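Here the complex is missing a single protein chain, while all its other protein chains stay put.
Per-chain residue numbering starts at 1, and chain names A, B, C and D are given in the order in which the chains are listed.
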Amino acid sequence: MLAYVIRRLAYGVVVVFGVLLFLFLLFFMMTNPDDVARKALGERVPPEVIEQWKVNHGYDKPLFPSSSNLTDNMLFEHYRRMLTFDFGRSDADDTLIMTRIREGMGPSLALTVPLFILSLGVAIPFALLVAFFRETYIDRTGVVLSVLAMSVSILLYIIGAQYLIGKLLRWFPISGFDFDPQLVVRFLALPLLVGVMSGIGGNVRFYRTVFLEESNRDYVRTARAKGCGEARLMSHHVFRNSLIPLLTQVVLAIPFLFTGSLLLESFFGIPGLGAITVDAINGNDFSTLRTMVYIGSLLFIIGQILTDLSYGLVDPRVRLE
Amino acid sequence: MESWVVSNVVVALIVVGVAGLAWFGLRDRMWSQALGELWCRRRYSVLVIAFYVAVALLDSISWVGGMEAQSDTVARYKAQSILDRLFADTRERSYSAPFADREFYGGAALQRPGSHVLGTDIIGRDVFYLSLKGARVALLIGGLTSLIAIPLALLFGVSAGYFGGRTDDLVFFVMSTLASMPGLLLLIALIMVMGKSTLAVCLALAVTSWVGFCRVSRGETLKLRELEYVCAARALGVSELRIIFRHVLPNLMHLVIITGVLMFSGLVLSEVVLSWLGIGVDGSWGQMIDQARNELSREPIIWWNISAAGSALFGVILAVNFVGDAVRDILDPQTLRQGE
Amino acid sequence: MNSGSRDSALLSVEGLRTWFPIRQGLFRRTVGWVQAVTDIDLDVPAGTTVALVGESGCGKTTAGRSILRLEQVQAGRIVFDGVDLCALSPAELLPYRRQMQIVFQDPMASLNPRMRIRDTIAEGMRSFGIGATNAERTQRVAHLLERVQLDPMQMWRYPHEFSGGQRQRICIARALAVDPRLIVCDEAVSALDVSIQAQILNLLADLQDELGLAYLFITHDLGVVRYLADRVAVMYLGQIVESGPTEQIFSSPQHPYTQALLAAVPSADPGRRSGAPPVSGDVPSPSSPPPGCRFHTRCPHVTERCRREMPQPVSLDDRVIRCFLASPGGGAAEGAGQGGENP
Amino acid sequence: MLEVAGLTTSFPGESGEAARIPVVDGSDLEIAGGEVLALVGESGCGKSMTALSIMRLVPKPGRIVSGSVRLEGRDLLEFSVSAMRQVRGGEISMIFQEPMTSLNPVTRVGDQVVEAIRLHEPVSRSAALERCLELFVQVGIPDPQARLRAFPHELSGGLKQRVMIAMALSTRPSILIADEPTTALDVTIQAQIIRLLRDLQRELGMSILLITHDLAIVNEMADRVAVMYAGRIVESGSRLDVLARPRHPYTQGLLRSMPALAPPDERLPEIPGVVPPPGQWPDGCRFATRCSIQVEECRRCVPEMVAVADGHLAGCHLVETGQEPGGEA
Partner (left out) sequence: MSSRWPATRRHRLAWMLVVACLACTNNPYPSSDSEKKILYTSFGDAPRTLDPAVAYTTSAHVITGAVYDTLLEYHYLKRPYELIPGLASDLPRSYRSEDGGIVYRFELRQGVLYQDDPCFELGGAGRQSREVLMADVAFALMRIADPDVNSPVAEPFSNVAGFQDFTARLSERREADADFARRPVRQQYAEVGPIDGVRVDGEHVLEIALASAYPQILYWFAMPFTAPLPWEAVEYYDGRQGRDRLADHPVGAGPYVLAEYNKQSRFVLEANANWYGALHPEWRAPGAVYPFEGEERDRQAGRLDPAVVGRPLPFIERVEFRREKESIPYFNKFLQGYYDASGVIKESFERVIHEGGLSEEMRALGISLEKTVQPSVYYIGFNMDDETIGTPAGERARLLRQAMSMVIDAREYARLFMNGRGVPAQSLLPPGIFGYDEAYENPNRRIDLERARQLMEEAGYPNGIDPKTQRPLRLTFDTPDTQAQARLRFEFFTRSWRQIGIDVEISATNYNQFQEKVRNGSYQIFMWGWVADYPDPENFLFLLWSEMARSKSGGPNTANFSDTRFDELYLSMKGRENGPQRLAEIREMLKILERQRPWIELFHPEDYALYHGWLTNVKPFGMSFSTTKYRDLDATKRASLRADWNEPVLWPLYAVTLLSLAVLVPGIITFMRERQ
């Protein structure tokens, strides 16, 4: 078990190195730091200032290590910074990226954790219901509704909800955020609704498929033959076995709770990491964007390891060695 | 070469290709059965998709000239597609005028549906015309990206699965690396770095979407490699390359089709988000939605603009999703989960 | 080593060993071996049927595939027609592939579902250059289909349009297409219903008569073995524990495992019901076989020596036995077993 | 004890509900108390579906169309869902062909047996565990205490089938339906399971409906035999009657084509052709297409089951007309 975890982590580290290399190629070799500097500093900047800015942001060094110079180059620096979580300052406004991440994490989690739980809480019972009533009109309606829900762009969900619920019905504030826990519920209601709605189609369909596939297995027939009722069958046998395929999706989603949701956050004015990322995109802020991609990958890799480990917990057939 | 010539050549190739495939498919009992089954189950969705494809084709075949009656000199010298010609201003009185200067300066912006079937947008363009033009862009995004991503994924997936060993290790490593980067962010970063163009968007979409199918095809190849008919072929002295082409690839075709169909809707929907971020493809429905988004707050409300683009998008995605479901059921019920 | 028939054997296998590595971890270190086939010796004389019998997991399928060089062989010699196949490069091996073919158990899995029957059968001809033109090959396919009692008009169909028995005939036709001298039948009739099984067995027998084929018949069904085989080799956990002429093995099995196996076969004779106490326990895992004699965990006659030492094959007349109790003079195991004979 | 009459189960055809295709077509069976009835036939002849129909476990969209299943006089087909649930696993238990997949892979085998007990009897978990342990001893599971906590994948095929048997016997059913209980097992293990079932049946005095395609196993276990072909029973009678003196050409063909019974070096007598799939069953005698001695009548009308001896029935026109199909036994 321990050996497995260590090995799995080791591979994770290898992948992290790969990700960093890719990011390096993408962000250092294919972009011109002068432009980034000019965007950050303004149009009318003397060249000395741009040079100074490049020094401050570490864009002035040679790209690759040479035999005489192993550490003082951008590649090494890139790896060193990313691996030690010393992300430096934003290209756009010189704020410490780490500070920004720390500030953005709270609002992101405030949105994504309830969203995650609600999505599961709505989609799984709904999928169980649909699977339970398979081959009836409830099932067919459920599937059609899911496909309908899947076919609408999330942008339209957001626009529609803001217009209908926010503006016409005045149930919740149209957008915004507050750190006061009493107030935050009001602000989160609408993005949560949109988030759940936009994901429910795909989720229900996926879960239903999994449930149906499990309920066609032989052991379900055995359970029926020993007198097990349908409800108990669903909850005790089908659901428990379905957990294994569901885990891939669910556990893998957990790390991404930290990175927030790009669209929801920026449309609903939630100052989370997603909104920070969108700002970075709009502001040509490559260092922040790079960091966000890196953190996303890191979390994904952790998520994958967690998924593998959780298989071991849920599925007795899997031995982690 | 002029872009319209390229477009015409591509259309010709596609038409020939599709005709060839159709001929092959109808001749081949297995595929014709599947097609028949699909037609039985999802007649309307197939018709809807066919309509979109037809519109896209009408918008893809273009040539210069033949517009001398036009007041617009620029249009006279530009390649105009069949669709453009159908909507040209000679028909203004009967229907609508996408380039009509008179209307434009006469204040025809944001007209309600009426003389223009779906109204006009803020600079007086016909919304119906724009929605139809979006079909080509959507198919371009879906098609071009699939055309890049699927062969790439097949190449890597099959070689990794079939040869195993170091090849597999390398492909698996590249896959884990790409897969571990958050998709949308990677997409945005790629487009930001490559610059904004249709090709760049498609390339970036391809880079972010090939991994999923690569993994599926690798897994499937691993399974196929162990099957007895592959073994029998080896016992018959058939070369490895021929085994791949005759025994492995044909048995992945259903996955290719399923993935292609399912990928399409995902790609078109991601383009909408890209459009909102300002890095979408010009003329797409996503761009229309984003352009029309704010008009929704006008009083009285300008709904036709966004709903036309939204419904055009919804229509094709829905049809594709329905067809995708059916295709998945018809071609391979076992791959339900991997297709996700 | 084995006795006289060596020289006349079409195929003779010596000390064949196929172990699969169990790899683990980041660097794919080999941490153990699945000992699928361990040092087996086997002869298949031309024009005869040799059966390889054993329970699932005993390595008989791996042995068959190893002989065809479809698995990586660890050690040993596979001498076909006087040539050691293990020493050949893939290119050199090609002409020998033509002479040895295989028919699998699951006729659905052994036919490419996306390939027409005609193409499936013609594929081998193509790779060995049999038939100059496509038309010629089609002609030959038609002929082959007739030979396996199928309608040649059906050659343009796909496998799923055939029944199980017909598919097995197609597989046989595919094997015959390259004029082999040896066919390895890997559980070729096990998945078929009794009535179909009889048809296939008859077909195989007819083909042997006509073409002088040799069969290596891999199966777990002793009924089929008794009916079909000239010689039998019984496998247990990767080793051949007993081999010899069919009649002798069935009438006087020497190895305790053979005895148990025969005793366990249910009797279809309405006049008799088998009453013997079946051998107890399960087959151990081939990745960690027991020390000493591999059967000692289940053997009713186990001695201390069996637990320590691995018995070596001993020749007895025309038979080879791997048991301490089966010394040339001994036959100690005789008292046990053969309960199946008594109602 | 259990009486199945005119049981017909069908599935919707290609063109939907309108053309339902029967897979079991008017089967009649009768099992007396304490007797082992073997239902024998080739694959696709509807024997498994008969068993599932008795349990009312026909998978959707299949449906029992007509007939009756009487357990001690009560028609199971008219039971409510909850009452039927009590019968399943209570009065009638069932074991399946694939012990590998028939057990819930994520639940400990002990718990699965406990669940079966507690579904029918209001006993505590510990009492149920106690019972479970006894059952494990009874079905000959070595080291039963430890095996209680094992997961199915940790057990060999033979042990899994023993667990299945323990589970089926946990509520002391009066009838056990065993659907190909040994097909997936090796010969030596098969012998063990056959012996176990035989012993248990004698010990507990229950009835067994044994479904198999292997006539040798029928010979080993059954008291009476019913031979099924294309959804119908074609011959039934005591073991000796059917196996030693078969009257239906199909039964005769089956017995003759068994290589174990045939003398070596002789050509095996074969039944030509294949079992037609459901939906393509011929109108008259269903075996007519493959029968070597068929007459005109066979293709036209369905033969009745006729008693050829005491308790020995055969459904063949030639038997009806007094002609002896295939003289020898």
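Basically, contacts are C-beta pairs under 8 Å (C-beta built on N, C-alpha and C of every residue); 3 or more make two chains touch, one makes a residue touch a chain.
Keep in mind that what you see is a predicted model, and the values were worked out from it rather than measured.
K.L.:
Which of these, A:N73, A:T95 or A:Q249, touches the one chain of the complex that we don't see?
P.N.:
A:T95
K.L.:
Which candidate, A:A3, A:L83, A:V113 or A:I138, sits in contact with the chain we can't see?
P.N.:
Touches the omitted chain: A:I138.
K.L.:
Can you list where chain A touches the absent chain?
P.N.:
With respect to the unshown chain, the touching residues of chain A are 31-32, 34-36, 38-46, 48-49, 52, 92-96, 100, 103-104, 107, 133, 136-138, 141, 162, 166-180, 182-183, 185-187, 189, 230, 266-267, 269, 271-272, 275-276, 279, 282-284.
K.L.:
With the missing chain put back, which residues of chain B would touch it? List them for me.
P.N.:
Here the touching residues of chain B are 72-75, 77-78, 99, 101, 104-105, 109, 121-123, 192, 195-196, 275-276, 278-280, 282, 286-288, 290-291, 293-300.
In the analysis below, only the chains that are shown with their structure count from here on.
K.L.:
Quick one: report the Å distance separating chain A from chain D, using the average Cα coordinate of each chain.
P.N.:
Averaging C-alpha atoms per chain gives centres 53 Å apart.
K.L.:
Quick check: how many Å separate the C-alpha centres of chain C and chain D?
P.N.:
32
K.L.:
Got the chain B residues that touch at least 2 other chains?
P.N.:
Residue numbers touching two or more other chains: none in chain B.
K.L.:
Residues of chain D touching 2+ other chains?
P.N.:
None at all.
K.L.:
Name, in rising order, each residue of chain A that touches chain D in their complex.
P.N.:
134-135, 216-219, 221-229, 236-237, 240-241, 244, 314-317
K.L.:
Using the touch rule from the top, collect the residues of chain B that touch chain C in their complex.
P.N.:
Interface residues on the chain B side: 29-30, 227-229, 231-239, 242, 246-247, 250-251, 253.
K.L.:
For a test of understanding, state which residues of chain C touch chain B in their complex under the given definition.
P.N.:
65, 68, 70, 94, 97-98, 100-102, 104-106, 109-115, 119-120, 123-124, 127-128, 157-158, 171, 174, 178
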